[in-house]
Each structure stands twice: as structure tokens, then as C-alpha cells.
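Just one protein chain is left out here, and the rest sit where they should.
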Amino acid sequence: MSDPAMSLQEGPPAEQTEPAKDANRSLWGDAWYELKRNPIFWVASTMAIFVILLAVFPFLWTNADPSTCRLANSREKPSADHWFGYTFQGCDMWAKVVYGASKSLAVAALATTFTTIIGITMGTLAGFFPGWVDTIISRVTDIFFGLPFLLGAVVFLQLFQIRNVWTITTVLTLLGWTTLTRIMRGSVLSTKNKDYVDAARALGATNGHIVFKHILPNAIAPVFVLSTIALGGYIGAEATLTFLGVGFQQPNTTWGLLIQEGQPYALQGDPHLLVIPCAFVVVTVLAFILLGDALRDALDPRNR
Amino acid sequence: MRMTTPMRVAAAAASFALLVTACGGGGDEGDKDAGGGTGSADPDNPSGGTFSINLTEPSFLAPAQNCYESECNKVLSAINDPLVGIDAETGELQFEGTLAESVESNEDKTVWTLKLRDGLTFHNDEPVNADALMGAWNYSANPKNEMSTAGFMTHIEGAGEGETMTGLKKVDDLTVELTLKAPFQAFGQMMSYLPAWAPIAPACLEDIEACNEAPIGTGPYMMDGKWNHDQGITVTRWEGYQGDRGGQADSIEFTMFADSVAAFRGWQGGTLDVLDTLEPTIYAEATGAAGESQLETETSSLTYMGFPTKTAPFDSKEYRQSFSMAFDRQAVIDAVLNGQAKPSTDIPTPNIPGARDDACKYCEFNPEEAKKLFAEAGGKEGDTVELIFNAGSGHEGWVEAIGNELKNNLGINFTMKGMEWAQYLELLDAGGAKGPFRLGWSKDYPSPENFLRPIVGTGGDVNRSEYSNKELDDLVTEGDAAATPEEAQEIYAQASDLALEDLPLLPLWSGIKTIIWGENVENIVWDPVEEQVSLGQVIVK
Partner (left out) sequence: MGRYLARRLLQFIPVVVGTMFLLHYMTMLSIQFGGDPIRALFGDNPPPAQVIEAMRARFGLDNGCLEQKGNPCVGIFWDRMLQYLQFDFGINFRGREITDLVGERWPVTLRLTLIAIIFETIVGVILGVMAGLRKDKFVDNFVRFSTTLLIAFPTFVFGVIIQVLVALALGDWIKAQDYFPTWFKAMFTPVFLSDYPWLSLVIPGLVLGAFSLAAIARLTRTSLIENLRSDYVRTARAKGLAQRRVIGVHTLRNSLIPVVTYIGIDVGTLLGGALVTERIFNIPGVGGLVFQSVTQKDSTVVIAVVTMLTLVFLTANLIVDVFYAVLDPRIRYE
């Protein structure tokens, strides 16, 4: 059994062979050290940075205008001078993908961030403080769970009338915060009873100390996993909202719209209409999931 | 009949709307593109067997008076004989395979007399007589019953004022006399819309809900079992049928699909024999797979966009005309609709007698002329136009295509506003559209008047452009009173010309429908009057 006293220390035990570092290295310093040595982290970061650059500086990547579309070019396949071909409406596919990145990523990133923050906060509160706090938070979660995704989406988007990044993000957040909350709560419940927590309490640690230094780093792993999955899911959710008629509308440029437009024609002989936007989505999702994995590995206190 | 496309309601019509149904028996010659039949449909020697055709879940089956869409009509026209029929070519009443023997009116068209054939019964052997008719019509006219086709009854005196109409009189067991509130020349033709005028069996009136699950009709097929909601409806041959519309197959299965792409997959998998709705996205795959077993036919469905003629800049005739010339309809049809439409050349669709194939000169693609007109009207590059339509019915593609073309050829910017059906209707009802809005229409009966009056007549049922032209109205009324159909068509054409010059609407295209079928069936014939596959003629191999 490990010595409970050891868990309270931040630094590595003396007998490890790492080069001499400050004995009180922080959690994040440790994490960074781990990350640097993980090749997957570098691969995933490159992919993620590439996609983010696409989103933030689209004009660096293409001269074509995504909204100049000629029916005569409709569905043209990729060729030597037009690597990605044309979309259904005859717009330049590469331009559409590049400019589409920003809205799709923005929605996914914002929604993930908000739901994760809410989920961690509420879940920890519910898991850590039994009694009234848990009851109220859990029951409110239950109420929101009952909301069908479509109904919520339709009603909110009708209320807001406009379909832009903020309204769609709000809808996705309002409908999605509950899952992470429940997962976090379960995780905190099981961590709270571990021995090192008891030990910490016995040594007089305050609630805040226990939560931030012991519970959170140990309980957060499933939330991380789900968050990174959620990011990918939100890109797909944006596309599904469009498919159901309540998401972004033409002639906007988003990945979801491209996928929804291209999907029926993929099996009709124009696979590039679907494969190209999907490929970008897959790369983005993969990048963030791998990043999430690497980060979780690095933050795992048991790695030391 | 108007074509509207909320999820499942495929058609709706006003109180003046007529939907033509005629007995399917003699419909061969009306179909220009007759395809798919080498077997002989010998009425005395039916082929037997069973086949399946696609259907979308209907709203109601009974009483028939509550059926105001093509879904329930598909089933009802198999299990019911029409009261009165119409000749596809001339538009005149005919009585082959109908319940009625004759329909006559007095000089000023205010009193109509209908005589039923003798000896007809319902599927449950109750007699088809004047009581059954009057019971049905009174039920429909009573607002407490909330019947969708109640509007058809409003011509009759006393409609809407209680349980019975004062204008209905039973002359004898087989004859009914109807007195109208005002003279209406086309009343007889209106009676050809099967569901609105069908008789109701007394057993049905006693228990409408049970009847809805297993309707009792008068036609060659009867319900087999109950309505299997969202899954299917089966009808089977009625042995006691005395009429002329006997069917080839022993039974028909209506298999329900909520999504027409799923219907196609079902056809591919062998679950469906006949598929009459092809989504443009799978059109190429479907027609490729069907090979010889397909037929293409024109339909009377017109797609167009209304202009808000009282709102600048659309209050200028030249502005509207410039829009109409600024895009190539055929290119949009080919790219987005897979060629399943025909660019408009007149307001009535090509299969209406009297429609012309060269009347709409502003429907031709001419970008230079368009730019000229646009400038004349005061249009500038960078103007923004809002294209409004009902979302979720597959219109996004062509609306965007037209928007892009307008942008490329006139230099304007466009936004698209896809609205939910209820909101869209409210916007149109209130006259609040700021840009062109998508509308649809399809015939109730084969006359140009059926397009002109509702769409461009003053106060027309779907005249949402607020267009009003007294000269046009007078011409249409003159055409109504013409002595022969040909004369009428000439006068209607003049009215149409007026509208095509002022262009309160943007005529887009008329419909083309492709029907495919599988290996188990043959002799698929299109009934142009009912605008559906002639179910009684389908032969099961």
C-alpha cells in the first residue's frame, strides 16, 4: 500500500531517475514534461494547429471565394488544376472547406468548453456534497435530460430567429451540459471515498484543498475522454441540425452544410462531395481526441 | 389542386378547388408517354396476385370527406368508385364506372339534379342511395365535424348552418336535388373530387372511428384487415363488385414510408413493387437500376415564386422581368432536379388543354436583356434580395442555385430564408414577404381557368402577390361563359398574356414524374386525370 503521506507531495519521489528538477514541480509542469516526450502529442498538435489556422486565417490558404458558384461547374470532380473539385452548387470545394472550418470549429470548441466547465462544476458539487446540493443538481439535470434534442433545438432557434455561431452554440450547450455533469458526479462519488482522501482529511486538509488537489485530478479522466469525444460529436451535431432543418442555412459556409449537401450524392458517383469534408472532420476529431488522450495521460498522477 | 409541400400534406385546395378523378378503366389514351406494358389488361380475365406500392401515412381514411391530400386519396380511389367522372381531353362530365348515372342542371346553373345508378351497395351490402349521399354531405357541411373538404359544400344553400343543409332535397331513393347559393357553372365538375362527395355507409356514420381504421367503400377493392398505422394498408378484391372498374390484381399492399429515399431502398431490397416518388438525389441511381421498367410523364404541378408586388423594388414591372430573364431554368433543372421538370412556357402547365409552349417570353434566359431591364428599373449591383421558401421540403438546392445565378448575372447579393411551414403560411397570409417566395399549384380540373383565377385573379385563393388586374378578371369570366372549350381557351390565353407581361409571379417549371417498378409487375399505366398510377391495371406476373 502506498504511503498516504506520499500522495500529498507534488514532486516525484527521490528515487526516480529523472534529471534534477525542482522538488515541488507543479502538476502542469509535470504534465508538460510528459507531453513533450509523447510523439502522439506532437502529431496531434500539428493536425490541430493546422485546422485552427485554417479556421482563423482562411485567406492565407486560398484565393478563391467560397461564395462564387457557377452551376456549370456543379459537382465537378477533383482534377489536376482543381485538387478538390467543385461542390453541388458549383462552388470551389477547397475554398468552402477552408472557410467552413471557422464556423464549424467555433461552434464545436465553444460548445465543448461551456459544457465541460458546467459539467465539471456541477458534477463536482453534486458528487462531493451529498444531501440537498446533490438532490437539487441531480434533479435539475434529470429535468433537462428529458428535453428531446430536436424540440429544444427547434424552439430555441425559433426564438432567436438568427442562426449564427452563438445561437447554435447556446442550443448545443443547453442541451448537452447534463451528460458531463452526471459522469463527473459518478466519478467524484467513487473518488471521494478513496483512502487518500480520508487520509488527507485526517491530516486536516480543507474541502477546497481536497477537491482541487485530490479529487479533481483523479476524477477528471472520464470527463476528459468524453469532452474530446464531444468535440467531435459537436461537429457532427452541427451537421445533423442542418440535416433536420434547424441548423445553419445556406448560403452559409460550414462543414455541416457541406456534408449534408454532399451526402445524398456520394453514392451516386460523386464521392468527393462527401469524402472531402468528412476527411477534414475526421482529421479534426482525431487530432483533438488524441490530444485529449495525451493530456489525460500526462495529468495522471500515477504516471510518476 | 395546389401543390404544397409540408411534410406529408401533398395537396390542398380552396372551396373552389376541384380534384378530378375519373374511373381508371379507360385511361390509356390520355398518357403521352405510356410505358411499361406488354401484358394485356383484359378486364374479364384478371391476372390476380398481389403487388405493393409506396404510400405516406395518410391523415384520415374515413369519412372520406376528411381526405384532402393525395395520400388518402390513393387508397380511397382504390376502394371507392367516383361519384362523377371527367374526360381527360375535353374536361366534360362522363359517367363510365361512376356511382352516378347523370347530373343535370337548370338554365341558370343554380339547381342541380343527380341520379344514382340502381342496385349499388357498399362493401357491407348496405345500399348506395340518396340517404347515404345526403347523410355524407350534411355531415361534411356541419362545422362541428371539422371535415377538411367542408369547403366543397359551401356552394350549397344552408351549408354551415347546422346539421342539415336546406339546399338538399331528396327527390326519390336514387335522386338528389341541390340548390346553390349562387349560379356556378363548374359545379358538376367539382363533384368529381371523390372524397368530398362520396356516400357514407350508415354503419360508418354510427361508428366513425372504427370506420377510419377499416373504411367501408363502394369500389372494386375493399379493406383487408385494419389500417396498420405507419406500416401499411392492404386492400383486396371485393367479390360483390358490380361496376366497370374491376382490377387486375387480387390485392394491393400500400407500404408506408416516411422518407422517399428509404422508399427507394425498400424498392431495391424487394419490399416495394411500384415506386412513384423519386427523390432527385437518388434519381440517377434509381433510373439506372430500373432499366426498362420505368416511365416518365408530365404532371400538372407548377412551381413558381410569387413577387410581393406592393413592396419596392418588386413593385416595378421591369425589375421583376429582369429577374425572370436572369437565370437559365433548364440549367438549374439539370443540375439540381436531375432533369425532372420542364421550364415554364405559360401559366397553365403543358398538359392542360389551351396551354401554349411559347407564351412566356420573359422565361427565356437572356442575361444581357436582363441586365438592361434591371438597370432601367433602378437596380444596382450589391442590392440584396431575400429568397423565401418553406424549409425541410427539399427546396434548398434550387433556391440556392437560382440565387447564385442571379448573383452571377445581375450582381446582386442574396440571402435565403427557409421557414417552417406554419410560420411561412402566416407570413404569406399577412402579406409580409419582402422578397420572392416559393409557391406551388397543381390542377383540380383540366382548364386554364383553374390556374389563372386562383393565381393571378383578383382575390384569388393563392394570389399572394396582391396582384389585381380588372381586364384579366373580365377576360377570365368571359372565358367561363364561352360556347366551346376552344373558344374559352383562346380567351383564357389572352388573360394569361396579360399576367405574363406584368409578371406578378416568377414562373419556374412544371413537374415531371418518373415511376419505376420491379420484376414482379407490369402494365404500369399513368392515369392523367387522377394523376397517379392506374392501380386497377397493374398486372402481377
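A and B label the chains in the order they appear, each numbered from 1.
In the analysis below, contacts are C-beta pairs under 8 Å (C-beta built on N, C-alpha and C of every residue); 3 or more make two chains touch, one makes a residue touch a chain.
As the structure is a prediction and not an experimental result, all values here were calculated from the model.
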item: Option touching the unshown chain, where B:106, B:124, B:185 or B:423 are the choices; value: B:423
item: Selected residue (touches chain absent from view) among B:76, B:114, B:147 or B:385; value: B:147
item: Residue in contact with the excluded chain [from A:183, A:257 or A:298]; value: A:183
item: Touch criterion as defined above, residue of A:52, A:133, A:150 or A:199 at the omitted chain; value: A:150
item: Touch list for chain B against the chain that is not drawn; value: 2, 4, 6-7, 9, 11-15, 17, 59-60, 68, 143-144, 146-151, 154, 160, 209, 212, 228-232, 256-259, 261-263, 265-266, 268-269, 271, 392, 420-426, 439-440, 461-462
item: Contact set of chain A toward the excluded chain (per top definition); value: 1-2, 130, 135, 139-140, 142-152, 154-155, 158-159, 178-179, 182-183, 186-187, 189-190, 193-194, 221-222, 224-226, 229, 232-233, 235-237, 239-240, 243-244, 259-260, 263, 266-267, 274, 278, 281-282, 284-286, 289-290, 293, 296, 300, 302-303
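As a convention for this text, only the chains that are shown with their structure count from here on.
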item: Centroid spacing, where centroids are CA-atom means, of chain A and chain B in whole angstrom; value: 49
item: Touching residues (chain side chain B, partner chain A) in the complex; value: 261, 279, 281-282, 284-285, 328, 331-332, 335-336, 391-392, 396-397, 399-401, 403-405, 407-408, 414-418, 420, 423
item: Touching residues on chain A, where the partner in the complex is chain B; value: 67-72, 74-75, 88-90, 154, 158, 245, 249-251, 261, 264-265, 267-269
